[in-house]
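Omission of a single protein chain aside, the complex is shown with its protein chains in their original locations.
First chain written, first letter: the chains are A and B, and each begins at residue 1.
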Amino acid sequence: MAAKNGGPKAEDSGKTAVADTESVRLTVRKAYKMYVGGAFIRSESGRTTQVAEAPGSASKENIPRASRKDGRDAVVAARAAWDGWSARTGYNRGQILYRLAEMLDARADELTKSLVRGGLDPKQAAVEVAATIDRVIAYSGWTDKYQSLFSSLNPVAGPHFNFTSPESMGVVAVVAPARPALLGLAGCILPIIASGNTVVVLASEADPRTSVTFSEALATSDLPGGVVNILTGPVGEVLPHLAKHMEIAALDLHGVDAAISKAAEEQGAGSVKRVRVRSLNEAEWFDAAATESPRWIERFVEMKTIWHPAGQ
Amino acid sequence: MAHGNTNGNGNGSGNGGTHGGPVAARGAHYPSFEAPSVDKVMVEERAASFTKRSIKKETKVKGLKLAISMMDLTTLEGKDSAGKVRQMSHKARFPSTDPTVPSCAAVCVYPKLVPVAKKALEGSTVKVASVSTAFPSGLSPLVVKLADVRQAVELGADEIDMVIDRGAMLSGQYNAVFDEIAATKEACGEAHLKVILETGELGSYDVVRKASQIAMLAGGDFIKTSTGKIIPAATLPVTLVMLEAIRDYYYATGKRIGMKPAGGIRTSKQALHYLVMVKETLGDAWLDNEMFRFGASTLLNDVLMQLEKERTGAYQGGDYFSKD
Partner (left out) sequence: MSTKEAASTAPATTAAAKPDAKRPESKAIGMAFGDVWTYAPAPEARDHIKLQAKYDLFIGGKWKAPESKKYFDTISPSTEEKLAEIADASAKDVDLAVQAARTGYEKYWSKLRPLDRGKYLFRIARALQEKARELAIVETMDGGKPIKESRDVDVPLAAAHFFYYAGWADKLEHAFPGRNARALGVAGQVIPWNFPLLMAAWKLAPALAAGNTCVLKPAETTPLTALMLAQIIEEADLPPGVVNIVTGAGATGAALVGHPGVDKVAFTGSTDVGKKIQRALAGTQKKLTLELGGKAANIVFADAALDQAVEGIIGGIFFNQGHVCCAGSRLLVEEGIHEVLIRKLKDRMATIRLGDPLDKNTDIGAINSRMQLDKIRGLVAAGEAEGATRFSAPCVIPDRGYWFAPTLFTGVSQSHRIAREEIFGPVLSVLTFRTPEEAVEKANNTMYGLSAGIWTEKGAKSFWVAQRLRAGVIWANTFNKFDPSSPFGGYKESGFGREGGRQGLLAYLEVD
């Protein structure tokens, strides 16, 4: 983003700066921050992880290394945001997600470049960005429709009106898959927030940078702060604290190391968390029919049944 | 919660100062007619639960005798004659040759036949009740209705069964309903007043509950479900609604109001269901004929047959019991 705004040859990134001092100005490097409660923050621990600026590059960039306390703060933000987000109409949530698609589309080049810097070839990266935007569109359409699919009027044998409908669960902690870093991130967040949940996400450790750019799109859509909170850092360090956190309703773990996810499941049992553990391969993330199925939403809603007498 | 002439109706359907009859306005001096609403499904479920009680052996015998002692043996037909009333009065006085079977509580007749019944029951504990107030519709001018009451009392009626103005009740003229009952009470003098709500015409339990409240506040000694001329007449749930109104009135004032379901109660089993309901809703103090009555005509013989069956172990046949 800095490069794009600052220089005419954005795709060159910063690495040609030394080679041709006449035509390329010194680029502005970006401080990557995590997105919590609608704000961009460093880790409270002050720690960072260094990642190569691009494949093979000797230049390093600093990515925040989330701590236990960052996880805790993110949960507070997510919990605070849940009341409002879940109370919004499906129509409104849909409009906000559509706005997110607009913001992502406007950042398509930047996202593509970020994925390339994260190791993808440009064509692959462009496909992933397009698929991500389409996925957002798909879920923006789900926000006021899944209810009709999951709900039921139950023909109870008595003078009662009885119906069941879905509600959000609360705060869901998510570990996004390593790859695809962008599509996987969006693909696990969207079905969860579509129904009014809020999330604390541990982004891909393989390409954490892209999650930051994605956050910047979130921040400029109309999504209220705290609905999506994205942390970068080691899953093995932060996840156990989220899994134990009593304010979290559910865990959605993608591609997590078996021992870590087993431990998280055990810890999650402490407050009877709903836990989904999955490992989709990369191609499966691109299968729109499967990943845009309402089943993905259904997994993170509670069904509420209401009885009322029908009399006078 | 005195509501003055706003008439205490939170839903706005009440309307102070609307008067159906020629009674002088009471101005701001009406009590609150506010009554809790009633949930139809739950109240019917609760009423049905009383029918699940198993009433056997000595409980049954005692209950059936209690039921007889609570009966207002009734005839209210255009063809009623002195002969019919004399025969019925005898049956009320001596329902059975079994000396442990009590007399009925009362006979209930049209005003003109009160003297016949009075004479036939002289020296007994059986009271004479008279329907009145242009029974069963009540749609005569109030002066006529009050004259009807005074006449019945003069003729010797111990108890007056009046009908409320259902049209006034349903159109929200609660003050008018109240005034008529109060005026009737005044006209009764020493006679006990039973207020017939004619629940089958009131349309909902909510209205029944409110009408009960008005009847009690206006001075009714008993509240009664039905004239017997309209179907449905007494049912368990509608009676339960009225018993609950009586309970609330007792909670609030300490005064005990009596209850009389009438019409449609034909079998011993039904009668026992009512007694179970009274026992478990209002308790011991209502389990006598000062506080609870059955308005019935054919119920008595079924109860007598059941008592005989309990005594002998043999199921009974109709011709072994007198039909008066």
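Basically, a residue touches a chain if its C-beta (ideal position, glycine included) is under 8 Å from a C-beta of that chain, and two chains touch if they have at least 3 such contacts.
Just so it is clear, the model here is predicted, and its values are computed rather than measured.
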item: Touch with the omitted chain, as defined above, among A:Glu102, A:Glu265 or A:Glu282; value: A:Glu265
item: Candidate in contact with the missing chain, chosen from B:Asp148, B:Asp161 or B:Asp221; value: B:Asp221
item: Given B:Val38, B:Val128, B:Val149 or B:Val303, the one touching the chain that is not displayed; value: B:Val38
item: Which residue of B:Lys91, B:Arg150 or B:Lys185 touches the chain not shown here; value: B:Lys185
item: Interface residues of chain B (partner: the chain not displayed); value: 1-2, 26, 29-32, 36-39, 41-43, 45-46, 52-59, 62-63, 66, 178, 181-182, 185, 216-219, 221, 244, 247, 249-256, 275, 279-280, 282-285, 287-288
item: Positions on chain A contacted by the hidden chain, ascending; value: 150, 152, 154-158, 160, 162, 164, 169, 249, 258, 261-263, 265-266, 268-272, 274, 277, 290, 293, 295, 302-309
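The rule is simple: only the chains that are shown with their structure count from here on.
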item: Centre distance in Å when chain A and chain B are each reduced to the mean of their C-alpha atoms; value: 71
item: Chain A partner contacts - residues on chain B that touch it in the complex; value: 39-42, 44, 204-206
item: Residue numbers on chain A that touch chain B, as the complex places them; value: 159-160, 309-312
